[in-house]
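My questions all concern the structure below.
With one protein chain held back, the other chains of the complex are shown just where they sit.
A and B label the chains in the order they appear, each numbered from 1.
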Amino acid sequence: MPFLAAGALVAGADLLDEAGRGRFQWGGTDELLYYPSGLMVRQAALGYETAAADIAWLRGIQYYGEHRQTDMKFDMIGHVMDIVADLDPAFIQPYIFGGFVLAQEMKKPDRGLQLLERGRIANPDNWNLAFEAGFLQYVCRHDFAAASRYFTWASRMPGHPEYVERFAAFASEKAGNRGMATLLWKRVLATGNKYMQEVARRELRRLGEEVQP
Amino acid sequence: MMSRVLAVARNTIREVLRERIVLVLAIFGAALVFASQVLSPLALGEGKKVVTDFGLAGSSLLATLLAVFLGSSLLHKELDRRTIYAVMAKPIRRAEFLMGKFLGLWTTTGFLLAGMTLMVLALLTVVHHETPWILLGSLLLTLMELGIVTAFVILFSSFTTPGLTAFFTLGVIVTGSFAEQILYFGGQGESSFVAGLTGAFYWALPHLSTFNVRGMVTHGVAVPPERIAFGVSYALLYMGAVLTIAGAIFERRDFR
Partner (left out) sequence: MTQRENVNQAGRVAPAPTGSIREVEPLALLEVEGLAKVYRDPMTLKPFTAVNGLSFTLGRGEIFGLLGPNGAGKTTTIKLILGLAKPTRGMIRLDGRDPRDPAARRRLGYLPENPCFYDHLTATEYLELTCALFGLDARAGRRTGATLLERLGLAAHARKPLRKYSKGMTQRLGLAQALLNEPTFLVLDEPMSGLDPIGRAEVKQILREERTRGTTILMSSHVLAETESICDRVGIMSGGKLLEVGTVPGLLATGVREWEIAVESLPERAAAELSAAGHRVEPLGTRWLIHVVEGPALQRALGLLTQSEVFIHSVEPRRETLEEHFVRALSRGKGNE
């Protein structure tokens, strides 16, 4: 009997909370607005920074997903990815994802490149960060010289795939033409990150390419 | 001497294992590891990292909490219920008794830590088809960190109440993780007295960041043998120091 009563009380409290969230819209963005700086979180993490980084990463992805389905505004994504970087500078994916969203979706290529550059400085041997920076320079800012520099840098890093050299070559020939853009977007389609794949399909269709849904 | 110490240690292990909280934390730990696997598809390709991070952090945190909250009442219960009288009337030194309590508690919490780490390894092997043995380097250093925490629990419980023991030990853990910052900020001021004081504080506190290699192994970097050797040596020396002080305090204590 006491357990049934307790269960009913909890259910009632949950309904009240849901109604409150619907009416006053607490949680969501507000929560991330109050996320402190990454350095503060790092101190508070007491040795569990990488796990805290994962929590921030998961929260950031959820934030992106929520806003993709609603207003397509991702104002806090840079802040959250900065926090992840403060907590775990060697965590590569947030730099790439954050940089991509900032540059492509929010049309803030400088901010995206700033995040990628931060990752590059923390992880100088990582070819992927340099490659993604080159990609954004090429596609978003059309700065072929800068793109060429990044692709060339990536081609000198250990573990890079063989196509990086080709990208470096194309960029150096001022490959700001459709062929180059198509090649790059098809590569994005193959990366496996479902959100980036959606963007790649959209861009390829815009370029007149037929794409599988 | 060792047979007496081990006898007390064995008894402590038996005593601790019968506490319900051990089972609760072990189940919670297992649930945490498997929950991290449930979350991993949401991590956009970083599922392996999430499982590893949550598993290592969770095992360390749970083992530490167990050491602090279970260990803080271990000695107090003996004194309160007077089970210690019949034991201390035997030819056993007080320091040997404390050592046995320490070893028993460390062993039990160490098993929880190791068990969870092995669960993470098993999960990574089965689901992600990788067995990062380098996690064992992190396990060893975390075990040493746990030993230092346990030594502080024994030290504080040799002269104060369970509540204060837990409070002081958690205080040491928190300030130990800030040790480098304390030294840095102390040196920034103009007062050489403050600099000296913070320096002394820094050297007295345990440098717990020494044992934090979770980030390293998560990103696939093996812990260098030299770092392990240094960490283990530092931990053993530090534990020895703390337990020596604990033994000296306990030696002077009257059993009322």
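In the analysis below, contacts are C-beta pairs under 8 Å (C-beta built on N, C-alpha and C of every residue); 3 or more make two chains touch, one makes a residue touch a chain.
Please read all numbers here as calculations on a predicted model, not as lab measurements.
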Fill in the blank from the handout: Contacts of the unshown chain among the visible ones are B
Exercise for the section: Decide which residue listed in B:26, B:39 or B:88 touches the omitted chain of the complex. Expected result: B:88
Completion exercise
Filtering B:7, B:39 or B:195 for touch with the omitted chain leaves B:7
Fill in the blank from the handout: In the full complex, chain B touches the hidden chain through residues 3-4, 6-8, 10-11, 14-15, 18, 81-83, 85-93, 252, 254-256
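Here, only the chains that are shown with their structure count from here on.
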Fill in the blank from the handout: Averaging C-alpha coordinates per chain, one finds the centres of chain A and chain B separated by a number of Å equal to 37
Fill in the blank from the handout: The chain A residues in contact with chain B across the complex are 43, 46-51, 53-54, 57-58, 61-62, 88, 90-91, 93, 97, 192-195
Problem - Residue ranges of chain B touching chain A (in the complex, touch as defined) - result: 39, 42-46, 49-50, 53-54, 56-58, 60-61, 173-174, 177-178, 181, 208-209, 212, 214-215, 218-219
